[in-house]
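These notes are about the structure you will find just below.
Here the complex is missing a single protein chain, while all its other protein chains stay put.
So that you can tell them apart, the chains are marked A and B in the order they are listed, and the count of residues begins at 1 in each.
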Amino acid sequence: MSAQPFLPDNTVEAPGKRAPLVLGGNDFASVTEKVCGIVERPRPPRAWYVAFAISSALTALLVAVVGYLFLAGIGVWGLNIPVGWGFDITTFVFWVGIGHAGTLISAILFLFRQKWRTGINRFAEAMTIFAVMCAGMFPAIHTGRPWFDYWLFPYPNQMYVWPNFRSPLLWDVFAVSTYFTVSLMFWYTGMIPDLATLRDRATTRVRKIAYGVLSLGWRGSGRHWHRYERVYLLLAALATPLVLSVHSVVSFDFAVAQLPGWHSTIFPPYFVAGAIFSGFAMVITLLVPVRAFFGLKDLVTTRHLDNMAKITLATGLMVAYAYGVEFFMAWYSGNPFERFALANRALGPYAWAFWIMIGCNVVAPQAFWFKKARTTPWMLVGVSVLINIGMWFERFVIIVSSLSRDYLPSSWGYYKPTWVELCTLAGSFGLFMTLFLLFLRFGPMIAMAEVKSVMPAAGLERGPHHGHGQYWGEIPHQHDPQKGDARP
Amino acid sequence: MMSQVSGPVSEQRRLGAMGERLWRGAALAGVVALGVSLGVAAATPDGWRRFFFAYLLAFAYVLSLALGSLYFVLLHHLTNSGWSVVVRRIAELFAGTLPFLGVLGLPLVFAAGELYPWARAGFVGAPGKAAYLNVPFFAARWVVYLAVWGALGGLYLRRSSAQDVSGDASLSVTMRRWSAPAMIAFALTLSFAAFDLLMSLDPGWYSTIFGVYYFAGAAVGVYALLPLVAFLLQRAGFIRRSVSVEHYHDLGKLLFGFVVFWAYIAFSQYMLQWYANLPEETHWFVVRQQHGWGWVGLALVFGHFLIPFAALLSRAPKRRPRFLAAVAAWMLVMHWVDLYWLVMPAASPATPALHVVDLTVLAGLVCLLVAAAAFLARGRALLPEGDPRLAESLAFENA
Partner (left out) sequence: MSEPRAVTAAAGPRRWGYLAEFDSVDALLAAVEKVRDAGLVRFDAYAPFPVHGLDESMGLRTSRLPLVVLGGGIAGAAAALVMQWWMNAFDYRYIISGKPFFGLPVAIPITFELTILLAAVGGFLGLWVANRLPELYHPVFASARFRARATTDSFFVAVQADDPKFDAAGTRLLLEVAGARQVEEVEDE
């Protein structure tokens, strides 16, 4: 950790030049050595055990409170009419949102040829998988009789009934499960070459068998790579609209309703921007300590952090735009209920939550206009933690403040969570961290094959390999005379 | 490869005499078309009303192309892009027309009473909105939007042209530094311009996504405009070595992406209001589903989404410049149909039939847009020759 070599500043990119993405004189072998070394050391560092102890204790708490919920029923939560959704759905949307950064980094930045994604994509994808697992738990446990959750799926049954496809809650079931499945396939596909590296380096029998089976016998064949790259591109192209659709569908849960504060047409893109915002904040929160702790500053460079902070700022501004448009349009609508709902948000009984949200989501990320904040680890983590808090409160504000005061003042109410809900929220963080720590211990946390492919020795900078694709006939096709045209 | 292209210029990079002919011819055609429109407006019953709506529609159309171009330029700098340098000048030229479009936009302020119910005396249809929907405030906002766009469009064209001569890399740094605040100003002005110009045609209706909807159309517009213009320039013998199939391919991908984005935004707006079924919202769609307007909406579903989606889905079509240019031309038409569907039900809810003045005004403003862009191209190269990333763009290749 302390033996980091001197690393040049790669956040400055002079026009016409591209800054390196891998620093510290690394070559292919040292990249492998560094990433595999983390997994191969006989026992993890003490801090890992401490973190794992805490997170598994929280996971145990989660199991306990969910067990209690199952035994006692939903009444142990603070939910009651008019507020039927509280911590459960807030936390569900929060975790789904966190799960968006991974696929964004893997798929969208891949399509946009952002090569810096290679340093962080594996990490973020793993985070996606675990966040979606945490998210999926909440709708499942909030149904009251969770042992009937399988009724959500359209399977032939002796009751002769089918689920109601006109309900957005059912769309959620399809969207989240599709997202989980596709993210898992994408993650696993990307990981196979790295699992093969771990297999080839494995020294114990257990590791040889485990990584051997998981890597499916991958051997780096050019014929395999050819199809692999094609499918990876297609999976990225499929995952990109998917990632947009998932949070859009989640937003439909609210936006199709007639409730003021929920029914707003900007919700789909606004939720997507917010999800990416929170997801990137979570990646920064976790990555900054991990890269320092495992000595990966030359693979996950300051430039990576700088770029992530910029994306966080950009998406944060989109979220701020959506807040602003919502307020403007509530006023512009001339609809007294709309106007009341938004005024109530900012000034009503949940104003405290609203202003936490504004402070964390609109004010705090403005720090990222300054390079100092984008490149100083503690500032990055500080702002990112605030954003995560703010994004949890955003969902809380939308859900609870709108539900607590709707059209009929006689049915207004004030929702307070119980200790069971607080413990469930804390426990979900425990589950997330437990899974994440296990991944750090046993999986390749940096996509070695992809990092290698953007290093100078990989030859990407050689310039065009084949003809430059001139269209107008009179320009002779520029061929390397020794090669000829490879494609028939 | 690199030495071949960054060496002596062996392609036609300036419009020269053809540019002179183009801008004069287009300007003349534009003025004539507008003159004809005025004549038609004067000669037909209710012609002036239709003329103003046609003007609003055509203006919203050319404005969206210029704003789309400004967006392209700002995004290019914001993301520090390399591949798009060779087509950036085309976008800069169209964004550079914004000061001129500002002048063309002023008549709308004077026609507000014809176009917008809220601007008429004694209007009571939208209670509580008078503080926003009134002619003086509308005019003041309009001036602010036009000033912001004109300043940005002019500034980026001038800076980039200065770099052609000096090759000064620090200009890239400055343009990049200003791109982020410029993008914020762009997003806010475009959204509110969409609310003012198009949404307030029906003062009772509101949709928070509407600004994004107009933006999506503008983005489709620019990603169609660029390959089409690049193709036409190349066909006429210009910039043949610089813009390659690789650039067309990328523009095609972006066009495809924004066709899908437009569909996503349009679907979100439609489905959410359809589902909630609130009368104050659905009346807007009801108007657009009756008396033949439903067919226009259906034409958008197919022509603005499904057909281009199928046409551009696979790799090969995007790498055929002629085909891509044809799809781009089609999308420019469909983008106009989209705006027609937004604007004209306010003028003629009873029928979607075209009025001749719709087409003559459109022809007039499009010709004037082309004339302005060609006028700006005089004495300028058709690509930013001094950009330090030009070599990267020339050598660019889709992996």
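Of note:
Following the convention adopted for this analysis, a contact is a pair of C-beta atoms (placed from the backbone, for glycine too) under 8 Å apart; a residue touches a chain by one contact, two chains touch by 3 or more.
In this text, all values refer to a predicted model and were calculated from it rather than measured experimentally.
The residue from A:Phe52, A:Trp77, A:Phe130 or A:Trp171 that touches the chain not shown here is A:Trp171.
Touching the chain that is not shown, out of A:Lys17, A:Arg227 or A:Lys416: A:Arg227 (per the contact rule at the top).
By the touch rule set out above, chain A reaches the unshown chain at residues 27-29, 32, 154, 160-168, 170-171, 174-175, 178, 181-182, 185-186, 189, 193, 196-197, 199-201, 212-213, 216-231, 234-235, 238-239, 241-242, 245, 249, 252, 448-450, 452-453, 457-460, 462, 465-466, 482-483, 486-488. Where chain B meets the missing chain, the touching residues are 267, 270-271, 274-275, 277, 313-314, 399.
Keep in mind that, in the parts below, only the chains that are shown with their structure count from here on.
Chain centres here are Cα averages; for chain A and chain B they lie 34 Å apart. Only residues 1-2, 4, 80, 82, 126-129, 132, 169, 172-173, 180, 184, 187-188, 191, 195, 204, 206-212, 234, 240-241, 243-246, 248-249, 253, 260, 264-265, 268-269, 271-273, 275-278, 280, 319, 321, 387-389, 391-392, 395, 397, 399 of chain B touch chain A when the two sit together in their complex.
For chain A in complex with chain B, the residues that touch the partner chain are 13-18, 111, 113, 241, 244, 248, 252, 255-258, 263-269, 317, 321-322, 325-326, 329, 332-335, 369, 463-465, 468-472, 474-475, 478.
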